[in-house]
Structures are given as C-alpha cells and as structure tokens.
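Omission of a single protein chain aside, the complex is shown with its protein chains in their original locations.
Let's turn to chain A:
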C-alpha cells in the first residue's frame, strides 16, 4: 500500500485499543526473566561452544604477528580465528570501521581474534594468552580540539548557506558568539552485543540482538559474499540499543566466523570493557554558535559551525542538524566539519545530531534571551516558524512548539521561577529553573507485516520489526486489535525474525510510526481477503468483538478461519509528498528545576517536565516510558556522561560502567510528561509519529540552563560537573 496523500478518516480512528494506556504485553515475560535474550538462548542450537573476543591493544597501526600457540594449548580450547587468517572482510556503508580481517588496525579494541572453547571461562582464559606484536602509526590524531583548530580555515561545503549570514550577523542589534563542547557518549545499553551463530552448509542462522534485521542481513551478505537469502537473523528481545545495534557488529561476525571454523554453534558476547571502544559512540562535538537578533528578539542571523570526530567515511555527530529547521531567521550558515580522528567509530546514538546540537543551541538560546532581557520561553515563541527555514516553500505538517512551551510554562509554574541567576536559596542549596526546546524529525520508512486470523479466532502478526524495550510488541498488537476488532489478549505478535516481512526496524524514531502503518496495511489486506470470501464490499464490513458484521449478519472470526488460517501480507510505502512537500517533525519543551549545593557544587535535579507534540500517541503509557527514559538519558548527558579520551593512546579510558557514569535512581526526580492532543494525517494512516528520540532532545540544555539560573555560572562544556564552576560559587566563610 502506498501512502500518497494525507490520511483521512479510517478504521484506526476508532481508538478503542489504540491510544489506550495499556501495559506492555511482553512485560510479564521480562519481569519474570522468561524473555530469552540472545546470549541465553540455550535451546536454539545444540552443543553450543563459547567464543571470547580479543581486542586490539593499539588504536592505529598494523599487526606484525600473532602467536596463538599457548592459547591453542589452553584447556578446553576448540579453535581460534585470527584476523590474520583472512583479508579484511567487506562491509556495507552503514558501518564506518571494518569489523574483522586483515592486519590493519583502525581503532582501539578492534576485534582481532576469537577463541572458541567448551566454556566461557576457558575461552576467556585462552584469549588472554594470545601474544600480539603491533606496529603503531605515529601520525595518528586523537585530539578533536587540536585538529579542529588546525583545520578551521578549510573550505567546507555548508549544509545551509541562506541569505548573507556574515553581514546580517555583523549588523544585528544583539549578538551572541559562543562555543560549546559535548563529549563522546556511550550507549551503555544493558544487554551487550551478543550472538549465537550456526551454519548449515552455506546457510547461517544468527540468534542475535539487533535493531535492524534487514540491514544486517544485507550486511552479512556483503561480508560473507553469499546471497542474502542464506542468512536468517532472529532477534525477538533486545536489551536496549539506542543506535549501537543498528548495524552488523563484530559479535555477529566473530560468532559466524568461529562457528564456521569449528563446525558447531558458537555464542559470543562483547565483554563490557570492550564495548565502548569496539562498537560505536556518539561523536564528540565542538560547536560554535552565532546568533544575531533585533532588540525585539527576532532572530535575523543564525550560524552553527559543528566539528566532530569520525573515522574515514563517516559524518560523526552533526550538531547543526536541528538548527536547520528549529527557529526562524533569514540568514543562515550551517556547517558540519566531520574531522578524521582515529578514535573508535562515531555513529548513531539516540537522536543523532539533534541531541548534541540541541545541547548547544538551547543554551545559546538561553544566553541570547538573557542578552535581550527576555523570558527564554517568550524568545523561543517569537522565533517559531511554521515553514522549514531552509526551504520556506515547505510547511511543517503539524507544528505546535508554541503550545508545548505555553502549556509547559503553565503546568511548571514558570512564572514563579527564579528570575535572577544565583539569587534563590533554600538552606545550603541554590535553586534554579531552566527551559529548552526540543526538535526531532519524524521520518517513516517502508514497513511490512503478515497478519493472520487463526482457527481459534486469534490474530497473529509477523514482521521483522524489533522491540528494543520500546513497546513495539504492544503498539503492534494494539494496531492489529483495533483493525481486526478483537481484544488485545487474542493478538499474538512475533517480531525480529528475518523470515517475516521486512519492516522499518527500530531506529531514527521511525519505528513506531512505520511499523504500525505496515501492520495497518496488512490488516487492510486481510480485511479485503475476508470480504472476498464473504463476497461483500470490504467497506461494508465491520469488525468488532471478534466478529465480522455485514448486512445484518455476523460471523465469528474463528468460524471464518475454521478451515485454516487466513493470512494476508502487505507493506506500507511512503509517497514523496510526505518528505518533499512537507516537513514532518516532532516538538517539545522541557522544564527543569535543580538545586546546586552552594558550597560543594553538587547538583540535584528536583523536578522535570516534558511537553511533547508528536502526533497521535498510540499508547500513552509506552510513550511516556520512552520519554522519561530519554529524559533520564538527557540528565546523564547534562551532568555526568562522558567518554574520557586519552589523546596519547587514542582510546576511551573509562570503558566500563564503573567509569562511564549514567544516572542512578537517586539522580532522577519525579518526571512529568504531557502529550499534546493531536494527530498528524501527513505522517501515516495512523497519524502517528515517534517520541523515543524527541524525548532526549533539549533535556540536557534545560538542565544546563537551570544550573546557570541557580548559580549564575554558565558552563558551555558538557558534562556540567562541579569542577567546571566550583570557583564561581559563592565565597565560603
């Protein structure tokens, strides 16, 4: 089915099951430990051996030699695969760094060997016995600030160069020129990358943990030079991804290579200390932002010059991305400098580009409001735009950013906030309030599903869509229940299997909107099939309470399918109007209250509110969970998360969860989330968009602005740890 024009009234509008705050249908499986994650799928393949990886000890250079004799002789070892046994394996473009094979080292902890043994302990012990001799490149660079400085005069093709930024900025009545930095961030998902691999001739099955089943199937085809049909992936439960499991990664490649070598199933997980440097991270950024405005607060010029690290072929974390479309302003100069730095691969992490970009832009907006003597809420409202500033002929399909700000200000009681920085005190604590805007595009991708009515009247949905802890199972079940007129309990959803129709997968905040639209399409196809059987016009059919009703008659679904399941398959494709004629995006406003210890600088977030404009909310409970999780991640980015770079050795030093701190419960206060009522008929037949990435956008800046408001100390270098403003706190007695 093609989605070629805005959605009209349709079956999904009934909203009997959709739109309800229903608990996750996979919840009980997860809370009782019955949902099997990749590494725990003991039953899927017989006689599983265990693989343990070895990562490179250098960041850039070559392997001179590897001695595996001692490892080979270690107890329990069945086989070893080293990178020297093969040429560098081909990769697809989505991956920036190569995953395995050859002598060349591109980054620290790059996978260079895998030991297969009877037990995990034996494999791990043997891996430590492999001796590697390296030759390090002396010309490698690991310092983003230094490289940026050297290359500031490079001619870079701007993303947007509209009007005449330089002269508009030079003549603006009020200007801001500030530089912000964000560190590398680690996805730090709970479940490590893990795969069980088993070959049958030249056919490979991978039980794995991956957000994008089809992308990875294609990547496997490239890597192993076999037809895509030869690969099956199965990934029903995923313990978090945030972008780090979008692509084929070394766990799957090593498991496959190892299984081929030993002729048995092999399972392998990336050990936690390896994951930060072996996989991907959100790139570091240095962002210079210049804003010019009139005395009245109208932005006339906006410049955003982002520098970020990448290995050759990537584009890092493009901080200027959200600035393209968020605020009005006639003269615009937006640049992304993706600088070649030999740190591990920077790649997508939750709201790539927007997250780091808004961490900077939304402080800049706060600074600008202060310069103008304006309420930062008001300043943002004045600079709202209903058209895409980079293509003014394109409208936003739906944009209610102003309502987000206004509603949030009212609910948060923004009017009673602390207005003078550093002036409100409660005992030992300074109290501050901050606001920030949120912007994230709302893309949609082709997505398919297969839906059946089964003899017992139940509905089964099959798609390779994944649930990375987001609630896909539930909203897909809700969609099918709504479309087929049954209760949620009789819908059975099977996800993450490459034998199912190809879906949009989970990424880029497109998953919920796209996959439910695909299920909608398949359900329409099924309804049509049923209509054909009954020889009635599909439009005349009403599906409710497990019955099909038509012309005063009714038939139970179970009766219809009594002779065997009725199955239909379809997929939704999105017409160009969606992306070309309109700009689809989601919006939000974050309000935060913090307390900062006036003497020690310890920061405690005390209140958080998010107001989101994201079209129709398919399930307010799962959507809220997405947003509060993202707000939590935003607090982490604001206050503690940072991959520490060793610029001599070229790696992230704090590469475990003791060193890379993410928020704990004690860091997170009551969080309130409000979804604006609304629907976006330009988005999908269900009029829905995503919220999972919107939720993190802007959060960190709201925290940063609140810290400024509490203390009067502006920190432009994330994370905002106390060492960065201790000397600006009140004098001690």
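In this section, contacts are C-beta pairs under 8 Å (C-beta built on N, C-alpha and C of every residue); 3 or more make two chains touch, one makes a residue touch a chain; residues count from 1.
Just so we're on the same page, contacts and distances are computed from a predicted model.
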Exercise for review: Match the chain absent from this complex view to the correct UniProt protein name in "Xanthine dehydrogenase family protein subunit M", "Nickel-transporting ATPase", "STAS domain-containing protein" or "Hemerythrin-like domain-containing protein".
Suggested key: "Xanthine dehydrogenase family protein subunit M"
Practice item. Looking beyond the chains shown, say which of A:5, A:294 or A:600 touches the absent one. Key: A:600
Practice item. Write down which of A:6, A:36, A:102 or A:273 is the residue touching the left-out chain. Key: A:273
**Study point:** Absent-chain contact - pick from A:144, A:339 or A:639
**Key:** A:639
Exercise for review: Give the residue, chosen from A:7, A:111, A:125 or A:256, that touches the chain omitted from the document.
Suggested key: A:125
Check your understanding: Which positions on chain A touch the chain that was left off?
Key -> 57-58, 75, 121, 124-125, 128, 273, 428, 597, 599-602, 604, 639-640, 644-646, 648-649, 653-656, 658-659, 661, 663-667, 719, 721-723, 726-727, 729, 732-733
